[in-house]
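All protein chains but one are shown in place.
Labels A, B and C are assigned to the chains in the order they are written; within every chain, residues are numbered from 1.
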Amino acid sequence: MLIVMEHDATEPQIERVCSAIRSLGLDARPMPGAERTAIGIVGNERPVDPARFAGLPGVRQTLSVSAPYKQVSREWRREDTVIELANGTRIGGRQVVVMGGPCAVESEQQLFAAAEVVAGAGATVLRGGAFKPRTSPYAFQGLGVEGLELLAKARDRFGLAVVTEAMDPEGARVVADFADIVQIGARNMQNYALLREVGRLGRPVMLKRGMSATVKEWLLAAEYILAEGNPHVMLCERGIRGFDDATRNVLDVGSIALVKRLSHLPVIGDPSHATGVRDLVVPAARASIAAGADGVIVETHPNPAEALSDGQQALPPERFTSMVGELRAIAEVLGRGLVGL
Amino acid sequence: MLIVMEHDATEPQIERVCSAIRSLGLDARPMPGAERTAIGIVGNERPVDPARFAGLPGVRQTLSVSAPYKQVSREWRREDTVIELANGTRIGGRQVVVMGGPCAVESEQQLFAAAEVVAGAGATVLRGGAFKPRTSPYAFQGLGVEGLELLAKARDRFGLAVVTEAMDPEGARVVADFADIVQIGARNMQNYALLREVGRLGRPVMLKRGMSATVKEWLLAAEYILAEGNPHVMLCERGIRGFDDATRNVLDVGSIALVKRLSHLPVIGDPSHATGVRDLVVPAARASIAAGADGVIVETHPNPAEALSDGQQALPPERFTSMVGELRAIAEVLGRGLVGL
Amino acid sequence: MLIVMEHDATEPQIERVCSAIRSLGLDARPMPGAERTAIGIVGNERPVDPARFAGLPGVRQTLSVSAPYKQVSREWRREDTVIELANGTRIGGRQVVVMGGPCAVESEQQLFAAAEVVAGAGATVLRGGAFKPRTSPYAFQGLGVEGLELLAKARDRFGLAVVTEAMDPEGARVVADFADIVQIGARNMQNYALLREVGRLGRPVMLKRGMSATVKEWLLAAEYILAEGNPHVMLCERGIRGFDDATRNVLDVGSIALVKRLSHLPVIGDPSHATGVRDLVVPAARASIAAGADGVIVETHPNPAEALSDGQQALPPERFTSMVGELRAIAEVLGRGLVGL
Partner (left out) sequence: MLIVMEHDATEPQIERVCSAIRSLGLDARPMPGAERTAIGIVGNERPVDPARFAGLPGVRQTLSVSAPYKQVSREWRREDTVIELANGTRIGGRQVVVMGGPCAVESEQQLFAAAEVVAGAGATVLRGGAFKPRTSPYAFQGLGVEGLELLAKARDRFGLAVVTEAMDPEGARVVADFADIVQIGARNMQNYALLREVGRLGRPVMLKRGMSATVKEWLLAAEYILAEGNPHVMLCERGIRGFDDATRNVLDVGSIALVKRLSHLPVIGDPSHATGVRDLVVPAARASIAAGADGVIVETHPNPAEALSDGQQALPPERFTSMVGELRAIAEVLGRGLVGL
């Protein structure tokens, strides 16, 4: 349940509602807003009687939130969440965003070449893995902090924002020092210690959907981050596990459209991991935007054949560039545009 | 393997190649074409040495076809197959097609009202089930031949082509008498007696992907139809079974893009069955076209709340109409247009 | 709903209940039994008031059947269905049954060698495909009627019962002339024309679960057969489609245990198709019986390396024989035994 206070409600009035909530053995979450404060009740498994609060001074109305996730739901917050990055990129607003870059940061030369392609195409966010989650302990694990430093250099040089993955709480603190967006990978969607840490850090977070997570589980994972006080969360659909190895995963465009209805958080499509096949990446990127995604994250490499990881799904520069044009045109069909700088 | 003959190859030369193939215990499939005849070799599990045929009189070249499906593959036929219907609709060409109509034919009034919406929106093919495959033997099974007759009347009245499902070989013969396109449902994708029958009937066929069929299995099912001599086959992606009941199925847009590369056959998206939720149908329809589909088939009902089946996924008339406009605009972004009459 | 009549209810009393049902626009199914007649109501989507029938002469009690499947449910019939074959094999009773034989009937020599192994090991049902559903139209499709004749010869010679697949209604009539059990394959689980035909034929039927059918869909498919008047149906769990190609399918032992609770029909496990890997067949067979299956159907070939189909999952004779011993011992742990002749 959500209790919305009058715009001139006083601190003691707010505190009185909170203590009324706590007296029921429940948890109160005051959320100060521009217009008015709302107070969320969490921890209740059975419905709470709104009449208990309706009469308290300063209470404007009570709203029931039926979904198991609360703060991520559209019932809790009707308007779209918009996340603004340092370079001016706004994610979740009227315009769609394109993020691009290599799977892994390999060298300054490779990263700068990729960043030049990304910026030149009109995209505004640079991706690149410094800490790489690898299925095998013997595979290339990324450049670590050196990779983060290269990302920061590329950001300064090309005016891009940077998104990169963190794999554990300690790493999240380091990543948050360097990156504009901390990415949580699919394998870690339910790594609760990590979710709580990025919730406390406050940096924008991109939470990838787990390989076989339901939409409800995904939104509940996001709720872990918001519950720690960080509202700057975007969701990323990166393909779910299917039964046909003809593609790496299955891009679930229905879930993109569904999440936009259930939640106010921005949704990004990842056609590179969803398909795993270069020729299918652009069609899947177009499908993501057509389904209502607020952006895409796409792997591109200055020379895909020489990539240390995932080369078979990286777009060559010219294909990345032409894709951005197609995405802009589809966004315009939907009354949107492309984030530009 | 495919053996391509010179354009002036004689019948005896063609026969000689065929008998050379048969002498290896294999099956020869001569395919006369506008320019030249090609002869397919099927039934070989191991590669056949092309040198055996290269020197025969009238042979122009030999092509290896590595996929297990032969006649449906792009290796076998490079240019797109275009299927032309009586009302002038061309499926698989430069323009995309919109098919619409109710889940089931319920009455003349309902069907005509739906057909009016479909035609008025600029779509050119009317869908509607006369024989309904139902999970339960006790559910409404369709109007049968009466439904077919209503479809034929609606076709004449509104200038639409008609697509409707056949569920068994006998029914296929009846459906082929009334409909422009015989639909094979997902449950029957590997009903080989039915596939062979529609292969022999020669009418255009829309083959829906089985609920958990791989792309390879789907193309091999189409191969059953082509192997009987019917090349007028379109494929329909209607969503695969997933693990999350938040949507009815998962629209596999990657498979749409993949099949367009592997095969020369047209591909149609079915966002209604793929999502099963009215609010998600239009985003999924847009995603289908954006991924490269040659058309969509969408359920619409003059009054969704009163539909005898699948009402929760049928679009109301005004939403169907606005969707057609959005699809046209996305098709134009891709250098295509919408089939019009 | 099920209306149970007194044991001495008269025909007119039964007819009166039926016409009361029909007057509600519903369908009445009288089922004469040894003790008393029960009348099922089908076709109702909303609950029917039992008071309408409770007072009619000859009515003993009314039972609500909440599942969408009616006649297959344990609510409808509490005691286990036992199917008795001509050679005395009883399926679904206290003892478990072993069915064995080659994937496909290839020749008299091959079939008789396999039948000798099967009978020698103490199994009582011979399997072998005469009509083979093959993913590719160019693969070996079985010997057809010649294969059925060989199966009948083997039955006479070795005292076994015979199970073999029918793929279409016409074929089902032929198969029913030769076989003790007509098998419906996974691809045809929702081929309703075929289900209805075997429902009318009256021969015992083994209905395999579709590749990604839910338990509810599987039981509703069985209901199609019972609804035509054939109660001699056994269900066969043959593995569901999974995401890991390390095994061909995933044997769903939980569904075996679940179906035994939801339905009175016998359940057979098929570890050969479920795993597709010879070394895993025996463990999966043991798991089937341990989970409560009423039997297993296992592929064995006198010389697996030379099998024309599925050789990689056929057990060599000695492994088949030792498996039967292990299954007997596990059955005994559960208070059951092995069907013997």
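Note that a residue touches a chain if its C-beta (ideal position, glycine included) is under 8 Å from a C-beta of that chain, and two chains touch if they have at least 3 such contacts.
It should be emphasised that the depicted structure is a prediction, and the values quoted were computed from it without experimental measurement.
Trainee: Pick from C:103, C:287, C:307 or C:339: which residue touches the chain that isn't shown?
Mentor: C:287
Trainee: For the full complex, which residue in C:98, C:111, C:125 or C:251 touches the chain that was left out?
Mentor: C:251
Trainee: Check each of C:30, C:242 or C:316 against the chain that is not shown and name the one that touches it.
Mentor: Only one of C:30, C:242 or C:316 touches the chain omitted from view, namely C:242.
Trainee: By the contact definition given up top, give the residues of subunit B that touch the hidden chain.
Mentor: Residue positions of subunit B that touch the missing chain: 212, 241-243, 245.
Trainee: Just checking the interface: what residues of subunit A touch the absent partner chain?
Mentor: Interface with the chain not displayed, on the subunit A side: 27, 42-43, 68-70, 133, 135-138, 167-171, 187-188, 190-194, 210-212, 217, 220-221, 223-224, 227, 241.
Trainee: Can you name the residues of subunit C that touch the chain not displayed here?
Mentor: Residues touching the hidden chain, for subunit C, are 212, 214-216, 239-240, 242-244, 246-247, 250-258, 261, 274-275, 277, 279-280, 283-284, 286-292, 326, 329-330, 333-334.
Note that only the chains that are shown with their structure count from here on.
Trainee: Per the contact rule at the top, check every chain pair and give me the one with the most C-beta pairs in contact.
Mentor: Chains joined by the most C-beta contact pairs: A-B.
Trainee: Let me have the rounded angstrom distance from the C-alpha centre of subunit A over to the C-alpha centre of subunit B, please.
Mentor: 38
Trainee: Averaging only over C-alpha atoms, locate the centres of subunit A and subunit C and give their separation in whole Å.
Mentor: For subunit A versus subunit C, the centre distance works out to 49 Å.
Trainee: So the centre of each chain is just the mean of its C-alpha atoms; given that, what is the distance between subunit B and subunit C in Å?
Mentor: The computed centroid separation for subunit B versus subunit C comes out at 34 Å.
Trainee: Which subunit C residues sit where two or more other chains touch them?
Mentor: Expected reply: 212, 241.
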